[in-house]
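Just one protein chain is left out here, and the rest sit where they should.
Chains: A and B, in written order; residue numbering restarts at 1 for each.
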Amino acid sequence: MTATGIGAAVPRKEDKRFITGAGHYTDDMNRPGQAYAYFVRSPYAHAWVKGIDARSALAVDGVLSVLTGENLAADSIGGLPAGWAITSKDGSPMVTPPHPCLAQGKVRYVGDPVAVVIAETQKAARDGGDALSVDYEILDAVTETGQAQTASVRVHDEAPRNTAFEWEIGDKAATDAAFAAAKHVTTIDIVNNRLVPNAIEPRAALGEFDPGTDSFTLYTTSQNPHVARLVMSAFLNIAPEHKLRVIAPDVGGGFGSKIYVYPEETVCVWASRKVGRPVKWTAERSESFLSDAHGRDHITHAELALDERGKFLGFRVKTVANLGGYASLFATGVPTYLYATLLSGQYDIPAIHAEVDAVYTNTTPVDAYRGAGRPEATFVIERIVEVAAREMGVDPATLRKRNFVKKFPHQTPVIMLYDAGDYGASLAKAMELIDYKGFAKRRRKSAKNGKLRGIGFSTYIEACGIAPSQAVGSLGAGVGLWESAEVRVNPTGNVEVLTGSHSHGQGHETTFAQLVSDRLGIPIDQVEIVHGDTDKVQFGMGTYGSRSGAVGMSAIDRALDKVIDKAKKVASHLMEADPGDIEFKEGSFTVAGTDKSMAWAEVSLNAYTAHGISTAELEPGLKEGAFYDPTNFTFPAGCHICEVEIDEDTGVTEIVDYVAVDDFGTVINPMIVEGQVHGGVAQGVGQALIENAVYDESGQLVSGSYMDYGMPRADDLPSFRLGFTMTECPSNPLGIKGCGEAGAIAAPAAVINAITDALGHEDISMPATPQKVWQAVRSHRFAEAAE
Amino acid sequence: MPTVAMTVNAKSVSGEVETRTLLVEFVRDQLRLTGTHVGCDTSQCGACVVHVDGRAVKSCTMLAVQCDGASVTTIEGLAANGELHPMQAAFREHHGLQCGFCTPGMIMSAVDIVNRLGVPSEETIREELEGNICRCTGYHNIVKAIGAGARVMNGGT
Partner (left out) sequence: MYAFDYHRPSSVRQAANMLKSNGEAKLLAGGQTLIPTLKQRLAAPEVLIDLNGVEGLDVIELKGRTLHVGAMARHADVANSEVVKEAIPALAALAEGIGDPHVRHCGTIGGSVANNDPAADYPAALLALGATIHTNERKIGADEFFTGMFETALEDGEIITKITFPVPRRAAYSKFPNPASRYALVGVFVSKRGSEIRVAVTGAGADGVFRLPGFEDALSKRFAAKSLDGLTVDADDLNGDIHASAEYRAHLIGVMAKRAVAAA
């Protein structure tokens, strides 16, 4: 390991601009002549738009234009696509009705954009928006996931029972047989609460049209600018791909919410030509709450069949997933292939059958949010295993160990082929870190102070690094999920790496440079990582699903292989040796068995001067690219243990200890990886304790600001204690599994298992707010008193 | 439109503003100091924290006209003579930031905390951060960075 190579906790290169206020986020960008967009949104969850009268808005000082869905249709601008095709169990295709960028006829959730006002200033645009007159015919709304299929309200005419698909996975007959043979069956009914992603940078877009070249530029808050361009071009007909440049500069957090193409950036690009001015929009937080794709929102019934020794025999799951008002870009893939394929958890379960119905409601669309399907799967399996252990009187760690997958590769009944792991090792290490043996004593001490203490496990697994393109293609994905990289060596020996991954907090400028430093033997400040611009990077699939290390860096590694190979050839010409005899180590080329050597910079310079190479045999220059497609998903896994104390008088839960032991395969920068775990756990704890998107019956988002949506703050959280175990990932050259989502996946189950342990019963749902915990304490006490 | 004049990062500045212009809008849009960010519209996230006459305030909850004659320090004014402020250095050293969006407000708040309280305990730091929301870090490393920055600001290492 070099000081800045793989495994080193190098401080981040990108930090300098962020800590000095010199970052460049989308809202920091301004173009000459820029106008501002304000989106007029539906105040109703479900309504017909009977008419829009723009006259009063156009009369507002500074208003340039008011555009509506009619204008979009007139320009043949298409609707937002659902990019993952799911087939129902009866063989019918999923129902994904049109999703126009500005409402055409009907609005389907509070916040659905109805019109855009373009004006000289942001304030004038808002004033114009307030003045716009929209005539609505209000309809009844349905918001509850569990009521969507029986409600009389029809969100889309095309979708009877408000159902997009009824999908299944696994072997029903084998699962039924397993239950028939079971000695014990554990049943749970759980809700996975709806979350609002809340990246602290609100979404923003700045579209500009250049009439001289008939081309557009879009600055936007995107996790994947190339995919945004592809969708805008191929589905929305905004501009041909080669006439649209998408730049995602510094992006202030994504967590999934900035993967998708939204109406706003689409409209800004389109409107820039209509008004002949660059058009900028920046969301207010209240808009973010209404318009950023939400996460989770499942209700699930699950049953686990066990034999008399507690060996799992079969697992049966029925889930209803809320898609919201429309099917967002990856929404249909989340509760299916990103969810049910992980229901086997870390366990050897012979038979699994899962059914998932996806439903439309009059709520903000739901799509992938940090973890995307895997937190929901983990919550189901880790809750039911904990409950089963309690019911059977077995220690929850023991029951887990008894059922862990121990031999690899392991084929689950739900598609996934686990390639490597050691689940016993992470469990053992976590139990040691938290001092599991000392828990009973700590619990007694808490009781003396009038507090209920509980401990909860979550031995999670996730499928990351998405993914082999053939595999996801066969499952309905609309795109391939490889990644690209280009390594450009400059004549003076420093290096630019162009990557299709996108950093919005993950620290790629550092970790990717560490890989280059490690392989080329040059310091990281000699490496520049270029990303987020479709004019610079040829193509890329972007960053989500913890894929940038496993897939993005593997592409860089492949390109580096080619660069080193080429550089060796250059060196062989210069040193008049056989290419096979050239060795490259720590930035130096040597001829094997001799004292002849050349430094990296010397070779790179000669690659460009080409004076000493025979260009008939070898091209000048030193630049190589690679597209890397993984051979499998990666399977990060680990064990998180949470310890809580509950104040019975108030219902307040305090997380008194939290231990996370993760196996992420190879770790490039432990400091950054630990930061990813901290942040993920915080989001998971937030889901478990305070975060909740709540709609009232009329479809208003009641928790539509930080006044009512519980965002975890510093004093809601403890310092976390982390540990790592390591099994190398065999399916990519670097052995990386990915670390971005683990915390958010593991934490909710650990926290709720701890709370239910403290309470002594299972009757609590997320978020376990003080009020709910107080009720749970009280109802149980009354029940005990009645017995 | 009224004209406001103030000292921002030790420089005298002035400009015409609408009375409804917020301090953060004046700083970002007119002075082009875009390090100060806006993360919410209910005055809770703290991404916009600057110092006005030596006190940390939310620049989204103060009118520009109110700051006529005031002395304002933004994140851009924290480093002196090209040297990072110890709190900036501590955030980098301890990985107290990821996406960087909350960071300017977080650092300005951190400096204010240390100015008021010296070297606070972890518990105090967490309480003092009530008005600063971060979605990336889980606060773990922010708390660590502020503790470390506080020690350096108070003459330690």
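One rule holds in what follows: a contact is a pair of C-beta atoms (placed from the backbone, for glycine too) under 8 Å apart; a residue touches a chain by one contact, two chains touch by 3 or more.
Treat the numbers as computed from the prediction; the structure is a model and nothing was measured.
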If the hidden chain were put back, which of B:28, B:58 or B:95 would touch it? B:58
Per the touch definition above, residue among B:6, B:72, B:87 or B:113 touching the missing chain: B:113
Against the hidden chain, chain A presents residues 123, 127, 130, 286, 649-651, 689-690, 692, 694, 702-703, 706-711, 713, 769-771, 774-775
What chain B residues would touch the chain not displayed? 2, 18-20, 22, 41-44, 46, 49, 55-58, 60-63, 65-66, 109, 112-113, 116, 128, 130-132
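Note that in this section only the chains that are shown with their structure count from here on.
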How far is the middle of chain A from the middle of chain B, if each middle is the mean of its Cα atoms, in Å? 29
The answer for chain B against chain A in the complex is residues 18, 20, 28, 33-42, 44-45, 47, 74-76, 78-79, 84, 88, 91-93, 95, 97-104, 107, 122-123, 125-127, 129-130, 132-144
Sites on chain A touched by chain B in the complex: 11-12, 14-25, 27-28, 123, 198-202, 250-253, 255, 284-286, 504-507, 671-672, 674-675, 678-683, 705-707, 711-715, 717, 719-720, 743
